[in-house]
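Notes follow once the structure below has been shown.
Not every chain of the complex is shown here; the ones you see sit where they belong.
The first chain written gets the first letter, and so on, giving A, B and C; residue counts start at 1 in each chain.
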Amino acid sequence: MPVSSVAAHVDEREIPFYESVGNECSLFEHAFQQRLPLLLKGPTGCGKTRFVSHMAAKLGKPLFTISCHDDLTAADLTGRYLLQGGETRWVDGPLTRAVREGGICYLDEVVEARKDVTVVLHPLTDDRRLLPLERTGELLEAPDDFMLVVSYNPGYQHILKSLKPSTRQRFLAMSFDFPPPKVERDIVARESGLPGEQCAALVNLAASLRAMKGQDLEEGVSTRLLVYCATLIAAGMPIREAARATLVEPLTDDQDVQEGLMEAIHATFG
Amino acid sequence: MPVSSVAAHVDEREIPFYESVGNECSLFEHAFQQRLPLLLKGPTGCGKTRFVSHMAAKLGKPLFTISCHDDLTAADLTGRYLLQGGETRWVDGPLTRAVREGGICYLDEVVEARKDVTVVLHPLTDDRRLLPLERTGELLEAPDDFMLVVSYNPGYQHILKSLKPSTRQRFLAMSFDFPPPKVERDIVARESGLPGEQCAALVNLAASLRAMKGQDLEEGVSTRLLVYCATLIAAGMPIREAARATLVEPLTDDQDVQEGLMEAIHATFG
Amino acid sequence: MPVSSVAAHVDEREIPFYESVGNECSLFEHAFQQRLPLLLKGPTGCGKTRFVSHMAAKLGKPLFTISCHDDLTAADLTGRYLLQGGETRWVDGPLTRAVREGGICYLDEVVEARKDVTVVLHPLTDDRRLLPLERTGELLEAPDDFMLVVSYNPGYQHILKSLKPSTRQRFLAMSFDFPPPKVERDIVARESGLPGEQCAALVNLAASLRAMKGQDLEEGVSTRLLVYCATLIAAGMPIREAARATLVEPLTDDQDVQEGLMEAIHATFG
C-alpha cells in the first residue's frame, strides 16, 4: 500500500504496483515535465494516494505526503523555529524540504487544511514557483523536479470547506474513480495473497455495495477494505466474518443498512 | 475492571477476566497478526475497554489507553518539547511510546478528539505503519507487535462529531453490545463478590431497564453500574437503596423516568 | 458554612454541622469504603457543599474543593510547570494533591468544566484508580483514602453542558433537595444566632417562595440566603428590609415577581 509520510524517501524495494486505467500516468508526467501543479479528485480509497506513490517511484523522486486536517497551518508545511538548548533552530516542514531537495509534495484532502496554506500554494503555482519563507527571510525557487500534487474528495464538499476558484484554477485536474474490475482484482490479489478467483468475487461484491452509495451509504467500499477482507480470508477467517468486519461495520452504524449489506454478501458467497 | 491509563504496563497479576461472546477474540488476534488497525463500536460500559485490556494481557503486550475529548490534539498523542532547567527535552506521548516500544494503543471515544489526530492515524494505518514526528525529525516505523485500536459509541454520533469515511475505511470494525445474561452474571459476581443468584436477578433487571433506552433513557444501564450495585449490596446496603444509587440516579435526572425505573426495581426485588 | 477552597486541610475546630435527612451519610461512607466515586445532584444552595464538608471532617480527611467554570481545564486540576528563576518547577493541581496525599476531591458544578477534565476523571473512576500525569511522566495510583465527589444542578442542564452517559455511569449518584423544615430551622438558627422561632417563620416563608420556582423564579431561595436573612435580623435590621435584601433582590430582577415575593413576606411577617 502507498507510502504516506511527511518524510522524504525513494522507495528502494520496488515501484508500488499501479495499473493505469486511463491517461492518468501520461497526464501526471506531462504535469511533471511542464512543471505544472496537479489536482486529483475522487472518493475515499480509490487509489489516489497509491497513484501518487507509484508515479513518484517511477520518476525516481522522493515523496512527501501530508494528511490535511482542520488545524493544519502554513507553518506545518513550511517549518518553524524550535527552541533547543537555549538556541532557536529552524526546522523545515515537509513542503520546504520538497522544494529544497526536489521531489513530489502531496497534500491529501487539501480542503481540510486551514486557509493560510493558500499563501504558500499560490506563489508555488505561479510560473516562477517560489516559496517565500518570511521567518527565515529566504525566497526559495523550486527546482525543475519539484511537483505539487493535491487531492480532495468531491463527495465531502461543504460550503465552508472547498477550494476557492482562485486556487483551483492554478491546477491541472483529473477525476479518479474505483479501478475497473480486472484491475481491482489484481490489486486485491497482489496485496492479500488470496487467489485471483476469490478476489474477483470480492470485486463483484464491491460493485453491488457501491451501488448503494448515496441512498444508504455515505461512501462506497474502498479498494483498501477489499484488501483487508481478502487478507483476513487468506489468513483463514470465515468469509462472512471477514466480510462483516471489513465491508459492513466500517461503512455504517445503521442496523438496517448493515443487514442490507450482509444480504448482498450472502447473495455472493451463499 | 480494565486498565485505563496512558502509561504502558503488562499487568503482572493476571489476565483480566473476559468471556468471549462471539468471534471478537479471533478477530482481534487476526488484526494483531495481520497488523491491521481495529475499530470497536458499542454503547457505554458494555465492556469494550475491558475486552481490549483482556486481549492486551493475553497477547502479553503493554496497553496504552487514552480517553479522547474535545481538546485532545495530535501533540497529546505524539509528544512535545518541555522546557526544563533552561533545556528543552522531548517527551514522548502515549502513542509514540507504543510505537517505539511495541504494544497496543487504545483511543477510547476517538470521535471526541480534535481533527488533527487524523494526521497521525492515517500514516499508521497505511501498510508501512509510519509515525512521523515532525518536531523531532524522526520517522518511526511501527514494530510488528504494535496495534492501534479505537472505539466510539454510535449512539452519540453528532454531525460535527463523527469519523470521516476516509478514516473509518482504514479500520477493521466490529460492534459490541452488552454481554449475554449468563456472561454478565459471571462478570458481576466476580467483580462484586455477590452470590451468582443475586447477580442473575440484577442482570434480569438490567434487561428490562435497557429496554427503556431510546424512549426515556439516553443510554442503557452499563455492566459497570451493575457491578457497583452488587458491590453495595454485598457490603450490606439495602437492595433498593443500592439500586437507586447505581441504576436510577446515574441514568437520568427526570423524576418521572426515575419512578419508572424504581417500579421496575420493585417488580424485581419486591 | 462549608469549606470551599482548593487547599487541603482538616478542619480542626469541629465537624461542620449537618443533619442527615435520608441515607446520604450511609451512601457516602459506603462509597468511601468501596472506593467508588460519587455524584451529587441538586439545586443551588441546598447543602451539597456542606454535606461534603461534613463528611470529610467526619472521616478525618482533607477536602479539596474546586468550583468548575467554562474555562477550567484538566491542567487546572492536575498541575502545570511554572517558570521561576529560569527553572521550571512542577506545581501540583488540587486533584493531584488529593491523589498524592489522600483526601476528598470535590468538583462543584462539574458540567461547567471544559471537556478535557474527562481525561483525568475516567482513569480515576476505573478500578485501579489511576491519575496519569503525562507532563511529568508519573502514573499515580490513588490511595485507599482518596475519594472523588462531583456535583451539578439538574435544573441548569443545557444541551451543550451535560455529563455524557459514559461519564455519568462511572459514579454512584444521589439527589439532594432542600432540607426538611425542622432541619433547615436548626441550620439557620445555628448559623445566624437568631432564635429558633423566628427561624421557623423564615423556613415557612422559604417554602412558599420555593413554590414559585419554575413559574416566575429560575431557582428557589437557598438555605444560605435564609441564613443571610436571619443574620441581618439578628444584627438589628428590620425584617422587611432584611427579607428584601436577601430573599427578593438576589432572586429576580423582575419588578412584578419582586412584588409577588414581597407580598408573601408581608403575609408571613405582617
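Here, a residue touches a chain if its C-beta (ideal position, glycine included) is under 8 Å from a C-beta of that chain, and two chains touch if they have at least 3 such contacts.
Owing to the predicted nature of the structure, the values given are computational and were not obtained by experimental measurement.
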(message) Let me spell it out: one sequence, repeated, and 3 copies placed. What is the copy number of the whole complex?
(response) 6
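Keep in mind that, in the parts below, only the chains that are shown with their structure count from here on.
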(request) Considering only which chains touch which, label the overall pattern as line, ring, star, complete or other. (result) line
(request) Just grab the chain with the largest centre-to-centre distance to chain A, centres being mean Cα coordinates. (result) C
(request) To the nearest 5 degrees, please report the angle of the rotation taking chain A's Cα atoms onto chain B. (result) 60
(request) Have a look at where chain B meets chain C and say same if over half of the interface residue numbers show up on both copies, different if under half do. (result) different
(request) Just give me the whole-number Å value for how far the CA centre of chain B lies from that of chain C. (result) 30
(message) Two or more other chains touching the same residue: where does that happen in chain B?
(response) 83, 86
(message) Using the touch definition from the top, list the residues of chain C that touch chain B in their complex.
(response) 23, 26-27, 30, 33-34, 36, 39, 41, 73, 81, 83, 86-88, 114-116, 118-119, 122-123, 126-128, 130, 132, 134-135, 137, 139, 154, 157, 164-166, 168-175
(request) State the interface residues of chain A toward chain B in the complex, per the touch definition above. (result) 1-7, 44-45, 65-72, 76, 82-86, 91, 93-94, 108-109, 112, 153, 156, 191, 218-219, 221-222, 224-225, 228, 231-232, 235, 237, 241, 244-246, 249-251, 253
